[in-house]
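One protein chain omitted, others in place.
Per-chain numbering from 1; labels A, B, C, D and E assigned in written order.
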Amino acid sequence: MFTQAFFIFSLFFASTQASVLDFCVADPSLPVGPAGYSCKKTTEVTVGDFVYSLAATGNTSNIIAAAVTPAFAPTYPGVNGLDISIARLDLAEGGVIPFHTHPGASEVLVVIQGTICAGFISSFENKVYFTTLKRGDVMVFPQGLLHFQINSGKGPAIAFVSFSSPNPGLQITDFAFFKNDLPTEIVAKTTFLDIAQIKKLKGVLGGTN
Amino acid sequence: MFTQAFFIFSLFFASTQASVLDFCVADPSLPVGPAGYSCKKTTEVTVGDFVYSLAATGNTSNIIAAAVTPAFAPTYPGVNGLDISIARLDLAEGGVIPFHTHPGASEVLVVIQGTICAGFISSFENKVYFTTLKRGDVMVFPQGLLHFQINSGKGPAIAFVSFSSPNPGLQITDFAFFKNDLPTEIVAKTTFLDIAQIKKLKGVLGGTN
Amino acid sequence: MFTQAFFIFSLFFASTQASVLDFCVADPSLPVGPAGYSCKKTTEVTVGDFVYSLAATGNTSNIIAAAVTPAFAPTYPGVNGLDISIARLDLAEGGVIPFHTHPGASEVLVVIQGTICAGFISSFENKVYFTTLKRGDVMVFPQGLLHFQINSGKGPAIAFVSFSSPNPGLQITDFAFFKNDLPTEIVAKTTFLDIAQIKKLKGVLGGTN
Amino acid sequence: MFTQAFFIFSLFFASTQASVLDFCVADPSLPVGPAGYSCKKTTEVTVGDFVYSLAATGNTSNIIAAAVTPAFAPTYPGVNGLDISIARLDLAEGGVIPFHTHPGASEVLVVIQGTICAGFISSFENKVYFTTLKRGDVMVFPQGLLHFQINSGKGPAIAFVSFSSPNPGLQITDFAFFKNDLPTEIVAKTTFLDIAQIKKLKGVLGGTN
Amino acid sequence: MFTQAFFIFSLFFASTQASVLDFCVADPSLPVGPAGYSCKKTTEVTVGDFVYSLAATGNTSNIIAAAVTPAFAPTYPGVNGLDISIARLDLAEGGVIPFHTHPGASEVLVVIQGTICAGFISSFENKVYFTTLKRGDVMVFPQGLLHFQINSGKGPAIAFVSFSSPNPGLQITDFAFFKNDLPTEIVAKTTFLDIAQIKKLKGVLGGTN
Partner (left out) sequence: MFTQAFFIFSLFFASTQASVLDFCVADPSLPVGPAGYSCKKTTEVTVGDFVYSLAATGNTSNIIAAAVTPAFAPTYPGVNGLDISIARLDLAEGGVIPFHTHPGASEVLVVIQGTICAGFISSFENKVYFTTLKRGDVMVFPQGLLHFQINSGKGPAIAFVSFSSPNPGLQITDFAFFKNDLPTEIVAKTTFLDIAQIKKLKGVLGGTN
């Protein structure tokens, strides 16, 4: 009788809880809205949707000798709608993550291996906040501000960076300026860089015009 | 002429207000996103979408001698997207709403009939805030904290509880621990409860493993 | 030894949890900010801060034969910062809560006694959504829209209304138009009401100019 | 080699950024949710989605001698999801934007031409804040509060008004009261206006009942 | 008697509305929090707090031949806490607002006079969205993305820009890179610019190291 009574109780709740949104695992085949991807049906959600592997070392055989491996929605569907995401940074010796911003997300970085020189610039008086971080050190980069990371030690460096958004975005200043078809004349006008400098970096990054 | 002029004015506004979202009545047949259900077309919305009946006494013929009757989206489509919802609590004499949380919503309770002993536990120092509430008394339960309600008087008790979300969720700790297939060994490891205690409550609630 | 080990564990957490903000009980003696009142020290918080009595019938001996008894911050300090609050409506027979808005909060109403005719107007096409509510009926009023409640039955009516803000505000249209020193000429110009009508209601409500 | 290395680097980022939501241009053919319209595919977005023309003078040949030309979603799809929108006000000499609210959005107005008397009413003590604005003057109207604008000078006046929402809504009090089928009896009961006054304005605005 | 009854009613509301926060006019002499400045006492608030003049032409006698005149909190205390603010742009012939971001705010621009070439870069694929705007044209710049404005016509240009925050911030990329003491070596490493280019712009902008 004890069991049966609880059974009634359980049935009751089950029938009324059908609408609860504990999470909203992304289903990229459905429409996307300002708040993120549409939700996969809860009956189709598995623990795998909430798990992602950042075990692999990113490929740092490139000019910056560094790699960013993001775990953002929709690649990592479980973070959709949750105001959190994560990425892995690999910096070979001498590697660098060039100046960039995350439009609308703050970031916290923790160093797992190596030594990283990291910093950001305030918009208030353009003040520089930079320091050298060792294993176990944490640094926070406030929302939307320009920041960078440099491997300033010996051997490779690894860090994990978390964001206050499932889709923080990543705007690398050099890419915005030089890796598209924005006319050289406009780049010069809006950055005060020399034409030769712009053409050189457009060449490197594949920009045109 | 007076009338006609206003008519022109009215037409003007009508043609430009087509996008206004005064509300977003849930249409559960469309995709769901992190911010809630998709909206029913405004031409199909009626006053009935904004009205719900909590007049009926919940069935308290169960082990907890209590019932929760929620008016959440999508059962109550008018609250979708509005950061508000409501539910009715019925507690027979001796009835109890066991320890539970609402993930991400605060709750305000008002006693309509009877006497209710209610309380919550802070995460800061695990401090207990509990008291006895009579008819007309109001109590607020801050977001996400464990809380409970007990009918501590004679005869049935009734309360209405409002939430700061159209989908507050309801996680009853006993259900989370004992009413699923989480292995007994893991429950023991993560709760420090005795195996016999766990098996007993799994038995009552229909849990396995 | 078992106990002592847990004691160490407990001490550890206690020392690091000092900053947790489970709630922010209003201390009206400190500065107020856009997010609400400053918080009382947690050591001074008691369960009484989270409890409020709406047991008393409001005084309906007035022209509207109705009363609104709010439980908002700071009168009810426990709701500060929690996106929830509540109020009691008393409507004597024939009583009315005149057209009003809550700037920036949605409202859910539940009828406890009597019969209430309630409605709101959409800004989209000025459509009227109104109905008659009986005991146990619930109605939601979307954020910022004009709405009203009328006791349309026999004998007094009682309702509780909850809001998605600790400080929902209450702007009664008649008060805004007629219960201040806004010049009659401007009221006429911005409402299209006749001068005589305006002067009459300014007279009733104590407005000047 | 320099170029090629950067190419690798670029490819890497490109493949992992597919989910970034820099913006969510409205696609009105897809479902709408509480946070706004679904997003157009980024491959179909053009600069035109972010641009709108408010160059044309609104038609002020109406009883209020004024016009509001909004640039809200979805007419202006680029603002969808961005918490910002804009509209143009044209007031012929003697023109007026009658008392109204924007449910849930604040507004900032800048005068481009002419002289405008503008004001709002607080819900706290129904206090009037009004003044006369000249070219280049800015005034802010806090969220959800009743406000108005009157051309109080010679010749036409022009202003731009921005909102803290892509869909601020616009509830003109006169329209809500008189331009629908809300029974005259209820209007009288909830506004204290005389029956004759109500019938007169219902007549002007096309209201019934 | 009619008047007196309403008087009672009014008194009732007045005594219970003391906590309503219709607005939070900044008092910069009090502590600042994450949500903005503390509020001035409502008894000391005047209409002047909500009004600001952007009538004056900004001084464009500088290298960019342009000026930004902001109306942000606390200079413009009335916008504090309201998610809206505004600024005036003046661009002399050939003037430019260099590439910059607003950390965490979207912007909508309306051209009042002249011709402005404006654009932004997506973080997704670094795509350029730019166009030429004439008087009355509006353009929106999504949150946190790099954007610019150039006077591309004859004679001076004027625009007003509104933001979805009372404190949008303004990070000019050139200032962040060159107008501080960030070591040239680090600038070079994180921007791929040539040392000579960096030193030249540091010289112009007063940067050191």
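Heads up, the rule we're going with is that a residue touches a chain if its C-beta (ideal position, glycine included) is under 8 Å from a C-beta of that chain, and two chains touch if they have at least 3 such contacts.
Because the structure is predicted, anything quoted here is derived from the model rather than measured.
Within the full complex, the chain left out of the display is in contact with A, B, C, E. Touching the missing chain, out of E:Ser29, E:Thr46 or E:Asn59, is residue E:Asn59. From the options B:Gly58, B:Gly119, B:Gly153 or B:Pro166, the residue with contact to the chain not on display is B:Gly119. Checked against the full complex, the candidates B:Leu21, B:Ala71, B:Leu89 or B:Ile150 give a single residue touching the omitted chain, namely B:Ile150. When the whole complex is considered, the residue among A:Ser106, A:Gln149 or A:Asn167 that touches the unshown chain is A:Ser106.
Touch with the chain omitted from the figure is made, among E:Ser29, E:Thr46, E:Thr75 or E:Asn209, by E:Thr75.
Looking at chain E, the residues touching the absent chain are 31-36, 58-59, 61-64, 67-70, 72-75, 103, 167, 169-170, 172, 175, 179, 203-206.
Considering the complete assembly, chain C touches the hidden chain via residues 2-3, 5-10, 12-13, 16-22, 24, 27, 30-31, 33-39, 80-81.
Within the entire complex, the positions of chain B that touch the omitted partner chain are 96, 98-99, 101-104, 117, 119, 121, 123-124, 126-128, 130, 142-146, 148, 150, 169-177, 179-182, 186, 189-194, 197, 200-201, 204.
Basically, only the chains that are shown with their structure count from here on.
Looking at the partners of chain A and chain C together, the chains they share are B, D, E. Taking each chain's centre as the mean of its C-alpha atoms, the one that lies farthest from the centre of chain A is C. Two copies of one chain, chain C and chain D, form a contact in which over half of the residue numbers belong to both partners. Centroid to centroid, with C-alpha atoms defining each point, chain D and chain E lie 20 Å apart.
Between chain A and chain B, the centres computed from C-alpha atoms are 34 Å apart. Chain B and chain E have CA centres that are 41 Å apart. For chain E, the set of residues touching two or more other chains reads 17-18, 20, 22, 82, 119, 123-124, 130, 142-143, 145. Arrangement of the chains shown, judged by which pairs touch: an irregular graph that fits none of the line, ring, star or complete shapes.
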